[in-house]
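I'd like to ask some things about the structure below.
Every protein chain except one is present and positioned as in the full complex.
Should a chain be cited, it is by its letter among A, B and C, assigned in written order, with residues numbered from 1 in that chain.
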């Protein structure tokens, strides 16, 4: 951390800052320039409050010279993390598709979806049992009955299962049924929840908040990692922008940026990222072309009758056509894709 | 709800929409114009998925013609709600100040703050015991020990107490100590939490999410109201914009807009809204001038040593000077302000 | 400017940076810390490209330690600038109202508006002759005929006149008729235009761009100041946010922030800032409460028949009622307001 004083800041103001820093156990490397003084801080500065020091009289600016996230940092662990879920490896050479319906609605719908996405190359089955909805009057999910259906269908087709956990009160229940716990965008900064997730031993897929920065996403991952759970998958699912033709704006550039800053695997969710069925395939292709380790895609065999997110759900045959394209694009980046069922 | 078909949409597409709506128990008033057909829907449309119908072939647009929030709607209850907390009325003629430190840090600090804010005209004492922090390495609050200090200090000065509850697991604990439960911006769409808060009987102060729209804030209030708790106070605390000179951008216009759309009381938080001490007084004045029912202000007797939010905390004497201005501005709007201790 | 090297950056990378800086005539104060090297730059760094140096291998971050605007900076000129327009002083003790119709439409409308706003306390008459419209199919203004009407009406009521100039090709024409040249939000970064405005000798009212930061606004002012025109008035007119209940979000906090950073006068435009008639008065009050030097308000005697911006135009009697409130609020800040016609 570097404290830059105002030009001509008087000695008393500089002394006040130095005293404060000394009280907090930080050593100071002081440089008196021709126009201003700069203090370089040595030691543990993680607990210092940058805004506070900036509010001291005579301080022009305080600059952090290291990222605030550590365990999630690629500098801390240069090789990429591979999250192993059963026989599926996320973050390795293979690009992984996680697909399924927005929510479990009925036995017929869940099993039809599972069969279809398996045929199209998906390795992981997705589906919701508890749904976060903006309005209290919208469909809220089947609850545990939905989890049972999803688990049975995943088993039948030899797929891993991912589903959203909405709150710390649901962790135990979800852990009984699923292989990956999904944390939704609205929960990205639910810190008590993140701490509890750090104590579980299931992989966590952490979605970026609707207006969160990349650094905030990594700090939220840090909460889970610091709790002891090292299997975190980051998910770009679209951010809020002024464009309202699409439901959100999928920030494709976040994929290569996250891959540089962190060792954690990165997947993209083009379904929520666009909210429009016929925009999902181009954005899925773009995500893989930009280096995504996987995709999260909503599929429904009869989307006009889906109880949620029908407008953005692919038909099974659309997923199948898409995965062929993805295989070629993955190869451009030296990666494999869904080796078995597709061939 | 109105479904507008594309120009020249064929009869089969119109029939598909009509069939779908009939299945969902909605009656249709159909108008065949010269260039396109429009379907007016009659009956309960709250469960219909607007995006889904828009994804049907031949549909140009679906228009909602009523707000999705009901219990929070001023049309539902034209007279303003007054939330009674002990002898304090929020939403009535008087403009209320809630003030105190960001977090409880020590007995000395809590009691000094309580005495100071009381002298300056505050009716409600604020202070945090559990702190939501972006980084897991920042100070996280004193927990229950902090709550005890805050309660004792509030009692000593005959003030009501407000403090943040971060999660449904903390509701029981907070209810034991505080008079108003504060829900932070990051929890505005934590829906399982909102449902639980609907079951409590303490007033809830609900902060607007960092990039939430006004409608989303009102839908979140709706979750609490629908659960049976009618004492909700809305709080504008700044939204995220591209401006980074201030920590957030306090959306003052949300105050009169919320007062039009809803009957619930509206307060503003200029401390988090700006993040800068010397910008708090002008924004506090502006909030009252725009019609706020109250203010939430951070105060610390030694902000340079505050464990959180020191940069935005007012000194007690600054609060005192500010409240004099607020009294005059409140009078312009025909309102009273802190009748007793100030005079 | 400070160049912070990566931890453990090798000597060759540091040498490359030093060499580059030396080529650009900058002296270096080098500090080799325990973990990293920091280079403090001495001399003229205004032409250095911060992003470029950050892209050099081994560079962690480049920090600018002075604002990029100079002539607009309050450090450069601590006392506030007062822009004198005829007998009106903007930026002095008095809070100034500029009011009038969105655009000149007819002789009757222009003269009715002028008489009404004068009675309500306006010192400056506003009105458009050339209108920037998102669609080529919307009303584009009366052109020079409109300017003549506006000038005659302003003269008749002894008011100064402000009107928008849309392009450098219009500067000469506008200069013939108006006292203050208004630059619209969409032109805030039209740099060839700003350079030309720097050569004029009429005061310029420069509106903040729809998603511009405060620093960008000040850099645009710098273009005009650097060209030799020192009479620049800054105008906050609302920024684009996710909230779409209001047309824009009036960033009231920009008012005190601009007053701190710059010596230039600051006015607010609550009409464009909200787009809704009944939200203009609360936001006008809030702007003055936050320290604005003036207001720009749209007024129309028959807004339902206005050719543009009718939805946000005040009726003359609404302006009159508002100005009474403003007078009291201005007094709270130690300022006067419209001393003559109101009394």
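Just so we're on the same page, a residue touches a chain if its C-beta (ideal position, glycine included) is under 8 Å from a C-beta of that chain, and two chains touch if they have at least 3 such contacts.
Nothing here was measured: the structure is a model prediction, and the numbers come from that model.
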| item | value |
| --- | --- |
| Residue of B:36, B:157 or B:230 touching the missing chain in the full complex | B:36 |
| Interface residues of subunit C (partner: the chain not displayed) | 16, 20, 46-47, 49, 51-52, 54-56, 68-69, 130, 132-139, 166-170, 186-187, 189-193, 195, 210-211, 216, 219, 222-223, 226, 240, 247, 275-277, 303-304, 306, 308, 310-312 |
| Hidden partner chain, residues of subunit A it touches | 211-215, 239, 241-246, 249-257, 260-261, 273-274, 278-279, 282-283, 285-291, 325, 328-329, 331-333 |
| Touch list for subunit B against the chain that is not drawn | 2, 4, 7, 29, 31, 33-34, 36, 38, 40, 42, 60-61, 63, 65-66, 211, 240, 242 |
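By definition in this document, only the chains that are shown with their structure count from here on.
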| item | value |
| --- | --- |
| Chain separated most widely from subunit B, comparing mean CA positions | C |
| Rounded Å distance between subunit B and subunit C, as computed from the means of their C-alpha atoms | 31 |
| Multi-partner residues of subunit A (at least 2 other chains) | 211, 240 |
